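Every protein chain of the complex appears in place save one, which is left out.
Order as written gives the chain letters A, B and C; numbering starts at 1 within each chain.
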Amino acid sequence: MADLERIGVSLDKDLLEEFDALIARQGYQSRSEALRDLVRQQLSQERLSDPKAEAVAAVLLVYDHHATGLTEKLIEVQHSHLIHAISSLHVHLDAHDCLEVIILRGQVGEINRVGERILSMKGVKLGRVNLMAK
Amino acid sequence: MADLERIGVSLDKDLLEEFDALIARQGYQSRSEALRDLVRQQLSQERLSDPKAEAVAAVLLVYDHHATGLTEKLIEVQHSHLIHAISSLHVHLDAHDCLEVIILRGQVGEINRVGERILSMKGVKLGRVNLMAK
Amino acid sequence: MADLERIGVSLDKDLLEEFDALIARQGYQSRSEALRDLVRQQLSQERLSDPKAEAVAAVLLVYDHHATGLTEKLIEVQHSHLIHAISSLHVHLDAHDCLEVIILRGQVGEINRVGERILSMKGVKLGRVNLMAK
Partner (left out) sequence: MADLERIGVSLDKDLLEEFDALIARQGYQSRSEALRDLVRQQLSQERLSDPKAEAVAAVLLVYDHHATGLTEKLIEVQHSHLIHAISSLHVHLDAHDCLEVIILRGQVGEINRVGERILSMKGVKLGRVNLMAK
């Protein structure tokens, strides 16, 4: 966040007023901060469309921990040599269901493949791969 | 597009360089134009999250025109008194399938309901409701 | 829609009850119809992730028809030799704004590129590319 540059932007008055109202509601303290976030999201989305790009991902899954063999399979898949599982978080939702967040690092294409394999396992009820550009 | 206002925005140098490269690839001729589009999209998305908001929508559907009674049902649903069907476009994709775009005006909640009814009709293969804020 | 095959599917009772309630609200007349739609959407999404896949797309845009030279540029871009513009629909939203739907056929990657070029044009306020697998 070191090197800041200041640029000028022209916007229609109406658009600006509406934007100011929105970002106030969201809790932003300056327009620059809000616009920086929009720009970052746009760039991040763009980068992640390349399957070869390096990314960090959070794989979210809800599963029934009574499903036989699932825990072993989940751990196995995290030890693939093409991605790198950094960390994971486990939450007990109720008597049956667990929420697990697995943080992976690797290429977008590879992460998506691992994500699909996890989501297709018997006992996994819901799942989503969240890519974030590195 | 009459009343323009000029504001100053501070961005990290790296972020700005990457953004400039992206918008050049996309064909933008100025940063202001690209940032205006980001702001508009953000505002539009925000507005459309309210089911009472007025919106224009394009309902896209691919359907088999041999499906009995479908064409009549599609027309009927467009004559609901809660939404207003403005116009539609029909494209013959192949011997079986048609693509139809129906432009609706009304409240977001109502448009979504009509959209769901259309997509659930027998013979409709794919469909999507595209909301645009008015 | 000629050759139907009948398969058996096992579902948890709760899941089935909730699904039946949802599809009744949506207006489906049979589970098979609703499940076919889910399967089609899934397959369509999968196919469209390949930039070389052939697709039909609806490009939606809202633009200010007073923007100088925009109409010409929009027509020009539709005459690229890599995509094929099939048809278009124009709706007058108010004194300034028009909604235009352009139906394109071509490769996913190419359609996205054309879509980006259109959306980056000065005077285009909102836009979206909707891909549908062919």
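Here is the rule we go by: a residue touches a chain if its C-beta (ideal position, glycine included) is under 8 Å from a C-beta of that chain, and two chains touch if they have at least 3 such contacts.
Everything numeric here is computed off the predicted structure, so don't read it as measured data.
J.: What shown chains come into contact with the chain that's not displayed?
T.: The undisplayed chain, in the complete complex, is in contact with A, C.
J.: Of C:6, C:52 or C:79, which one is in contact with the hidden chain?
T.: Considering the complete complex, C:6 is the one touching the chain left out.
J.: Touching the missing chain, which residues of chain A?
T.: Given the touch definition above, chain A has residues 1, 23, 25-29, 33-34, 37, 40-41, 44, 56, 58, 60, 62, 64, 66-67, 86-89, 91, 93, 96, 99, 101, 103, 116-117, 119-126, 128, 130, 132-134 touching the missing chain.
J.: Under the stated touch rule, tell me which residues of chain C contact the chain that is not displayed.
T.: With respect to the unshown chain, the touching residues of chain C are 1-16, 18-19, 22, 31-32, 35-36, 38-40, 42-43, 46.
The rule we apply is simple: only the chains that are shown with their structure count from here on.
J.: Treating touching as the only link between chains, describe the layout with one word: line, ring, star, complete or other.
T.: The chain contacts form an open line.
J.: Which is it for copies chain A and chain B: same residues on both faces, with over half shared, or different residues?
T.: Mostly the same residues.
J.: Using mean C-alpha positions as chain centres, tell me how far chain A is from chain B in Å, no decimals.
T.: Those two chain centres are 25 Å apart.
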